[in-house]
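Below: the structure, in structure tokens.
The complex appears here minus one protein chain, its other protein chains still in place.
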Amino acid sequence: MAGLNRIWAVAQTTFRETIRNKILLHMVGFAVAMLGLAWVVSNWSIGEPDKIITDLGLTITVLIGVLIALFAGIVLVYGEVERGTILPILAKPLPRWEFVLGKFIGFSGAVLLVYVGMNLILILLLAAVGRPITPHLWQAMYLSIWEIELVVALALLFSSFSNPSLSALYTIMLYVAGRFSFDIKLFIDSNPLAPSRPILEVVYGVIPHLSYFNLRQAAVHTLDIPWERVVWPTVYGVLYCGVVLIIAALAFRSRDLA
Amino acid sequence: MTLWRKYTSIVLWGGLVAASFWVLLLLQHRVEAIQEERAAQSELLYVPDWRVLHGLALGDDATAADLLWIRSVFYISAQRFHDAYHEYLGVPHHHHGHHHEKVHHHNHKLDHKDIHRTDSKRPVEQIPDSVDFLELDFRKHPLLQGSLYWNIGSEDGRYLYRMLDIVTRLDPHFITPYVQGAMNLALMAGRYEEALDLLEKGTVEQPDRWEMPYYRGFIRLFFQNNKVGAVEDIQDAALKPDAPIIVVQLAAALQIGIGRRDLAVRYLRTIYEITEDEKLKTKIRDMLRVYGGGPKAGTTARKPQVGKMLDSLLVEQ
Partner (left out) sequence: MSSPPAIQTERLTKHYRLGVTRRKIEAVVDLDLEVGEGEIFAFIGLNGAGKTTTLKLLLDHARPTRGSAAIFGVNCRDPRARARVGYLPDLPHFYRFLTARELIDYCGRLFGMKRSDRKERSRRLLGLVGLSDRADEPLKGFSRGMLQRLGLAQALINDPVLVLLDEPLGGLDPIGRVELREVISGLKREGCTVFFSSHILDDAQRIADRVGIIHRGRLLACGSLEDLLLKNPGWDVELEVSGDLDLEAVCRRYGWRQELSDGRCHIVIPDDESLKEFYALAASGQVRPQSIGRRQVNLEEAFIAELDRWQG
């Protein structure tokens, strides 16, 4: 119980610290500009402008969410150690894993707030151009949250033992691989005798399967989305984040603060 | 004194920045002048392989398709603008020419291996090629304005087809590129086969949509003068769940037009049976009343009406 209170305190402080940073405001401004651009571009198409604006809008919001998660996430722990803000905090009876978990929760909250805000703007825009707001849209937006969460967790993991440049590199590598997870699977299945197969199998097992969280195309074309297509990726997302956070906590536990 | 120096330095630095910017603009102008006009346009044409684009899209293929589609639209309009510009200057342009003069009649050799047309129950009869019942100047239609008069030539059309092919591979659910793309391929470049292929691909991907078979029929009818094929296509379109009533009417009208009133009646009855749309049922009852009675003369009498129908259909879109 006391532990929960401490985690919550860390989360709230991290949330405040993130939200009050002006960079976030700039990112939101950037998102609004990009959505406006999407609207302009959609008008250049000869047909189906609402399809294009939905597509672009969903992609833009998730990409900006991922960008925030990446660039603010890779300094989440590293920055605190570097600036020394962590020293008085870890001098309290606060186990390190609680610190990591609190950081994750608070930062996730801040990123999600921005993501939800961007999506509300998108929804208004879609309503304005007369696009019907179907449940597909909510489902796609919901699963995209997990894509962002995984990036937050990975960035936090690398941030807890590596410097920002390397963290960015590793996170981007995993992110790209994760977006390709479906293609890697296809390659493994279609080349059963390839010598690289065992390596790819391992890679496939380890990378975050971000393609699980991509319902955007289905949502845009209002294809049927069975409930399992939403539930199982959610379970996967929770577990993946959990594993990454445990590794992050273990890596951070044995780390000397310079 | 200090104030004076401050303002002087602001003016000097500001002037330097402004002057550099001006030089930059001149430079841009210069570079663009060197660039061959066609080269500038061919930059629009460079499109990597669709697999590369699929990779770059990181799973958001539909978004990549959108952007490439917009680029195709730019390409189409850039071509129009380019040719119109030459026309305006009075420069003779090698691509310039009226389209309908080039309409060929080579479609009969085509091998349409249509997946959804293997339905053997449908009567396939040789129908005379000489039915010329449509008194319609579709060039006057707003959608077709421009594209008919300025065509891009077969060679550039090849690139357009490639772009459209990639767009539809990346997002096979995106209807517009099939339809608009095919129409522009046919109208501007005279590449009917590719236009039909594109629509065919669309039909395979989206078997429930009426647009693709409808425009197939359109292209066969107007550009290839293949009335039999056109009738089949438009009839196909009319059988799709969301087909507008007007398509159903057109299909029937075309059958009458090629002298197969019996087919029209049978077809209308089929639609009447399968549809649940009460409005459509009423419409079909009316049509059956008209087509069911009266001899061949009825067809001739209805000529202008068919034309009007087609006109309104074009406006629909």
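For the reader, a short list of remarks on this structure follows.
The letters A and B name the chains in turn, as written, and every chain counts its residues from 1.
To be clear about the criterion, contacts are C-beta pairs under 8 Å (C-beta built on N, C-alpha and C of every residue); 3 or more make two chains touch, one makes a residue touch a chain.
Please read all numbers here as calculations on a predicted model, not as lab measurements.
Here the chain not displayed is in touch, across the complete complex, with A.
The residue from A:L25, A:V40 or A:L87 that touches the chain not shown here is A:L87. Within the complete assembly, residues 2, 5-6, 9-10, 13, 16-17, 20-21, 83-85, 87-95, 254, 256-257 of subunit A touch the chain that is not shown.
Just so it is clear, only the chains that are shown with their structure count from here on.
We define each chain's centre as the mean of its Cα atoms; on that basis subunit A and subunit B are separated by 40 Å. Residues 54-55, 58-63, 65-67, 69-70, 73-74, 171, 173-176, 179-180 of subunit B touch subunit A in their complex. Residue ranges on subunit A touching subunit B, taken from their complex, read 41-42, 44-48, 51-52, 55-56, 58-59, 176, 179-180, 182-183, 210-211, 214, 216-217, 220-221, 223.
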